[in-house]
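Data block below; observations after.
Only one protein chain is missing; all other protein chains are in place.
This part shows chain A:
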């Protein structure tokens, strides 16, 4: 009975939506969620949230905008313009700082306290979603950013062990090249260069220096010998790519590994989707290794704009609770390819790579906050220009790089 009424109501609303859009919210629990998950796997993942919310008696209005940047711009414009969605996606970190500072977002501290989020989440994520000791964002996943993906067949053909460190990678380069493979599949776009660079800094200069450079904008840390050593490793990897690398998309690079043209690629765990889509199984046709130094965590959050309407507030609280509930977390992250943001749940249903990831993350010493968690978008961009320039300019020395890097840090602070 109730469900029939709901369908009728929903139909009625759909027919009269333009006219009633403003007044309808009091009647029914509606949530308009703005996000940029539009690819096949992504929209399957977001459907987990949508179904969960519908089952809880709400109506999910999906506003998917392709491209993270486009979606954020559209969402911010709507929030500032006074017509906010019920919830909106951001990357975990500092992207929504100014929205909080200007009072555009509401705190979800009540939901967080009621569900003990502080105990269930890694401290770095609590820090990245809290402002002034209150939760202003709901983290939904952790994307590992320093995974090495390799083709096991290629390594056995070349008679080599898959690498575990960046020095292993460099050492394997000449042999792989001789055997007719591209040692490192890489897409020469600035964010990919940056991802690789950060993984090396974490592995070779260590978490502390990484956090100081990006989090505290400490130029002394960037001038340290450890940092320079990481830069030298980064420089040594330049020669391991192929001619077609500049400008290549990350998934085209992954395809080189899948088809056995290239040996390995350093990429976030979203690359796993490509291997799965190609029908490969982990530890068999391909392997995945977390590079040393810790698990570099990226990920996504949802924020909730301040809205006066009481029904909208209820919808926001429902959504927040739902997104972090253990069942939703598992179901969502299975589809998304990331790992759950809660470390207190059973992940035996997930694949081998994801289980490795969760296992690594259980040690607090391995929880490394990625650049987006700790650095302003301005600093990320300024250092990114220097990193990509260095990667593409073999004549530039590591010392010159450090000098430019430091001045980029100064300009963006």
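One rule holds in what follows: a residue touches a chain if its C-beta (ideal position, glycine included) is under 8 Å from a C-beta of that chain, and two chains touch if they have at least 3 such contacts; residues count from 1.
Keep in mind that, in the parts below, contacts and distances are computed from a predicted model.
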item	value
Name of the absent chain as recorded in UniProt (options "Electron transfer flavoprotein subunit beta", "Sugar ABC transporter permease", "Glycosyl hydrolase" or "Nitrile hydratase subunit alpha")	"Sugar ABC transporter permease"
Listed residues A:51, A:385 or A:399, member touching the removed chain	A:385
Residue touching the undisplayed chain, where the options are A:41, A:215, A:292 or A:377	A:377
Full-complex contact with the absent chain, from A:69, A:348 or A:365	A:69
Absent-chain interface as seen on chain A, which is shown	69, 72-73, 76, 80, 95, 97-99, 102, 188-190, 242-247, 376-378, 380-382, 385, 388-393, 404, 407, 411
